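Questions regarding the structure given below will be posed in turn.
One protein chain is absent from this view; the other protein chains keep their places.
And now, chain A:
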Amino acid sequence: MSLFVDQESYFRPRTLDTLHYHHGLSERLKALAASGDFPHMLFYGPSGAGKKTRITCVLRQLFGAGVEKLKIDQRVFLSPSKRKLEINIVQSNYHIEITPSEAGSYDRLVIQELLKEIAQTQQVDLSAKQRFKVVIINEADSLSRDAQAALRRTMEKYMSNMRIILCANSTSRLIAPIKSRCLLMRVAAPNEEEMMTVLKYVAKRAGFDLPPEAGEKIVEDSNGNLRKAILILEALKMQTPDLNGPLSIAKPDWEVYCYKVADLLVSEQSPARVMEVRAKLYELLSHCIPPTIILKTVAERVVEKVDEALKADIMHWAAFYEVRMRTGSKKIYHLEAWVVKVMSLYKVLFRLLMQNPFD
């Protein structure tokens, strides 16, 4: 049995007409697909906002149902030092989907080889609706500079055989020449009402009624991420089939663990506590929770619990050490540094308050 999110009969829209929100955007995409003059595109927006769903809908609009016959392929590239790189490719007759960041620092190679190969072959299927193929590049914001530079001229030169659709969380890390060659499509996260409507729709399709309180709770908890919201809905449905009464939305383990770390931080500040926190952080890291997420979750939790005067400072140092973490190589150092910093800030403030209590 498949999940609510992925099943067409429950939720997953397959065509532009059935998309649930951002109707203006869908209209535009539809018009563009019909006009025959289809540009390169860049979809950006927070995760769970529906970028990929929209891209598949556009493909469907462009090529018809044929794009849904997918096959998964593995291609091997040779790096200059003769190392083998394996890249997974999802493709149909009309499009190809790659995630070049899988190749790490060799993403430029993948871009150059693969795109040129596609670009230089024409569409052979005469019955195809469009003369071009579409290349979807996932996680475009984690492409290296070199890879992006390699895209520049390719995008202009092979416009007749190929269109590129980039999918990214943010445009900040894309170089300007790429942005100026694409039509930017911003996919914002759905707002609360839109999410509510979708949840109700899913509930109706699955054959049950969604009590408004439960809906509100799910919307609040999922923070604009529709995929998460629907998954929560399904989980809740499994737990308590009638969805009435007090609901407890199960937080993921790591989040609970992060909250524990935050509580430890606030309740006592001492070297012994630092060691304790350190062990917990290690635990989190060894379970492959990205350090940025750990830092953000813990910081947000800590900020909720401390005095207004400290909040800005704590976030400042979180931002500061987050960059350090990116540029450095050993994540735990920077996490620890932040922990110690927060503790010392807390202590200093506390001491000040103790010295002049009537201030």
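Observations, loosely collected:
In this text, contacts are C-beta pairs under 8 Å (C-beta built on N, C-alpha and C of every residue); 3 or more make two chains touch, one makes a residue touch a chain; residues count from 1.
In this text, contacts and distances are computed from a predicted model.
Looking at the choices "Ribosome biogenesis regulatory protein", "Replication factor C subunit 2", "Exosome complex component CSL4 C-terminal domain-containing protein" or "Nucleoporin SEH1-A", the name in the UniProt record of the chain not drawn here is "Replication factor C subunit 2".
Within the set A:Ile118, A:Ala140, A:Ala189 or A:Ile218, the residue that contacts the chain not displayed is A:Ala189. Contact with the chain not shown here comes from a single listed residue; of A:Arg152, A:Lys200, A:Lys217 or A:Arg278, that residue is A:Arg152. In the complete complex, the residue from A:Thr18, A:Ser170 or A:Ser344 that touches the missing chain is A:Ser170. Across A:His20, A:Arg60, A:His95 or A:Arg181, the residue that sits in touch with the chain not pictured is A:Arg181. On the side of chain A, touch with the chain left out of the figure occurs at residues 27-28, 31-32, 34-37, 39, 44-46, 49, 80, 112, 116, 145-146, 149-154, 156-157, 159-160, 170-173, 176-177, 179-181, 183-184, 186-189, 223-224, 292, 296, 303, 308, 311-312, 315-316, 318-320, 322-323, 326-327.
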